[in-house]
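Okay, handing you the structure first.
Missing here is one protein chain; the remaining ones are kept as they sit in the complex.
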Amino acid sequence: MHRLIQFLARFTAVIGGLVLVVLILMTTLSIIGRTANKVLHNEFFQTQLNGLSQALLDLGIGEINGNYELLEAGIAFAIFSFLPICQFYGAHASVDIFTSVLSRRANRWIAAFWELILTAVIILIVWRLFEGMQRYIGNGETTLFLQFPVWWAYAASFAAGIISCIVAAYCAVVRVIEAATDANILPSEQGAH
Amino acid sequence: MTNLELGFWSFPVLLLMIFLRAPIGLAMLLCGFGGWYFAMGGNPTPLLAKLKSETYTTFSSYSLSIIPMFLLMGQFATLSGMSTALFKAAESFLGHRRGGVAMAAVGACAGFGAICGSSLATAATMSKVALPELRRYGYSGGFSTATLAAGGTLGILIPPSVILVIYAILTEQNIAKLFLAAFIPGILAALGYIITISIYVRLNPNSAGTRPAVPMGERFKALANTWPVLVIFVVVVGGIYLGWFTPTEGSAIGAAGTGLAALLSGSLNWSLLRESLLGTAKTTGMIFFIVLGAGFYNGFLALSGVPQFMSDWVVGQGYSPWLVLTIILVFYLIFGCLMDSLSMILLTVPIFFPVISAMDFGMSTEHVAIWFGILVLIVVEVGLITPPVGMNLFIINSMDRETPMTETYKAVMYFVGSDIVRVIILVMFPAITLFLLPG
Partner (left out) sequence: QDVTLRMHQFLPPQANVPKQVLDVWADKVQADSGDRIKVERYPSMQLGGKPPELMDQAIDGVADIVWTVVGYTPGRYPSTEVFELPFMVNDARAASSAYWQMFEKHMKDGEFKDVHILGTWVHGPGLLHTNKEVRTPADMQGLKIRGGSRLVNQLLETTGATPVGMPVPAIPEGLSKGVIDGTTIPWEVTPALKVSELVKNHTEFTGSALYTLTFVLAMNKDKYESLPDDLKKVIDDNSGHEFSVFAGGTQADADGPAREIAVGLNNNIVTLSDAETQVWRDAAQPIYASWIADMDSKGIDGQALIDEARGLMDAYGK
């Protein structure tokens, strides 16, 4: 079970990370295309190399249409995909200076308590995300440029959100077990930036 | 209870949760939920409705997507050997001086800060390269870790900077101008740390060893190896400033460029790429969860009218703007001992910014906003190295298990002193910050 959840969290994060890489490449290509388009439209190319530049322009060299919208949809999916691994590695930032005076056991119970609350909140968020998706399925709203239905982007994020719920629920149970048995099972990285 | 009272009550509740070790993003989210619930007279419908889209729209932000991109850029920069090249170059020029290896570490941190948007990443990356060298040349443990912890803050002080992006979005300021304004204060920070090191080694002569100088030819050869850093910095920060592309596009180009450099250096295999992605994922997820919580909480605060009330109240007292500014900066320094910088910015800027904007510093509102942003950036970054809770201190100490935390605490106070001197100078002479800005 532990290995499976760990795999799930890491796998989801890597998928999200690869989407991030794709968005980075898309944005870079779009800028290169935009710059090339500008160059091809300048005086020299338009007068001296008209045939060539026109041929290249006709190939569609230019800014990638709607890259802004794809970036927004993609980055939302990526962030939702990053939540499970935060959960699994206990990477959410917190302040432990005041609780450090308490016993280790007390701290474990505190951690378990917040993990339970966090899980409830994540489930709430993902449930509401589902309702949001339902609304967009019903109302026909599309994006401005590419005019794809907004709910597609919600659906992708919702899929990642489901994994967050699974991982969060597992982590909550395990933190309670850790507190009850005073054992280390999950990592606690307490990240910052 | 009026909404205003509700807003004021939310502060102690929030702090209590945070000090009871609640994840900070969660604490803000809960206060935001509670605030919206009670402000709506116990009707959960508006809150549940807000949740339908607000998580998605927070995560799908074009401007915030700069954050994972800069984080990944820092990961790739490490893989491509840029951190090593930077340290070697700085070390060959400075290493033979008293405290020179530590100065070189600061210089390399500054260089790395120019292509990395995060303090912790800079601190961690440069520690991997510089800690072994510092220890090899007989630098004492606490001195070495403190130097790197302080140097790490240059990761955010020198643009690009994740914290400045957040500040820009919160206050609707221009990211490019904030980056530009951060430049001279960032350089001053590096110089201040180098001076601090030379003072430290004079006061503690046994804390550092020496080594012979490197021939000039080799120095320039080492310097030449840092060209990819220079190219990426010039293209990304220069391009953002000159408007060739938006900050988000700049971060994408930077990540693609460092990724390409890592690929060409031959060190980018699948498992390293995977680890880079996972590292980016953890930090990004953590940051966005805090941003989400702050969004809900700040929406509730606006609803309660607290920021407006505070700003009216402070202006009504007729305090001098400089006194108000000083109190705010001291507040950040004190709270910085306990809290992390991102949460502090997200929590306090929506309250303090209207106060500062309403005051007359004899500058345009935009200049005040930018100047205040840089000052806040510096004081919250000091929080990363002030004991007891200083994230940079923790990170570096975890990489050097032989050095007791107290040693690090002692040595880092010199660098904190340098930071405070710098803040005072920048407060007294706003022109230093605003010098590079047009008009």
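A and B are the chain letters, set down in written order, and residue numbers restart from 1 in every chain.
We adopt the following convention: contacts are C-beta pairs under 8 Å (C-beta built on N, C-alpha and C of every residue); 3 or more make two chains touch, one makes a residue touch a chain.
Only a predicted model underlies this, so the values are computations on that prediction, with no experimental measurement involved.
Q: Considering the whole complex, which of B:Thr125, B:Thr226, B:Ser251 or B:Asn298 touches the chain not shown?
A: B:Asn298
Q: Thinking of the whole complex, not just what is shown, which of B:Glu54, B:Glu91 or B:Glu381 touches the missing chain?
A: Looking across B:Glu54, B:Glu91 or B:Glu381, the contact with the absent chain belongs to B:Glu54.
Q: Of the residues B:Pro12, B:Pro212 or B:Gly243, I need the one that contacts the missing chain.
A: Counting the whole complex, the residue in contact with the absent chain is B:Gly243.
Q: Considering the entire assembly, which residues of chain A contact the chain that has been omitted?
A: 34, 37-38, 41, 57, 62-63, 66, 68-69, 135, 139-145, 147, 149
Q: What residue numbers in chain B mark contact with the hidden partner chain?
A: 40, 43, 45-46, 49-50, 52-54, 57, 172, 174, 176, 242-246, 295-296, 298-299, 302-303
One rule holds in what follows: only the chains that are shown with their structure count from here on.
Q: Could you put a whole-Å number on the gap between the CA centroids of chain A and chain B?
A: A distance of 22 Å separates the two centres.
Q: Would you mind writing out the residues of chain A in touch with chain B in their complex?
A: 10, 13-14, 16-18, 20-21, 23-25, 27-28, 30-31, 35, 68, 71-73, 75-76, 78-83, 85-86, 89, 91-99, 107, 110-111, 114, 117-118, 121, 124-125, 128-129, 131-132, 135, 153-154, 157, 189, 191-193
Q: Give the list of chain B residues in touch with chain A in this complex.
A: 18-26, 29-30, 48, 51-53, 55-56, 59-62, 64-65, 68-69, 71-72, 118-121, 162, 244-245, 248-249, 252-253, 255-256, 259, 274, 276-278, 280-290, 338-343, 388-389, 391
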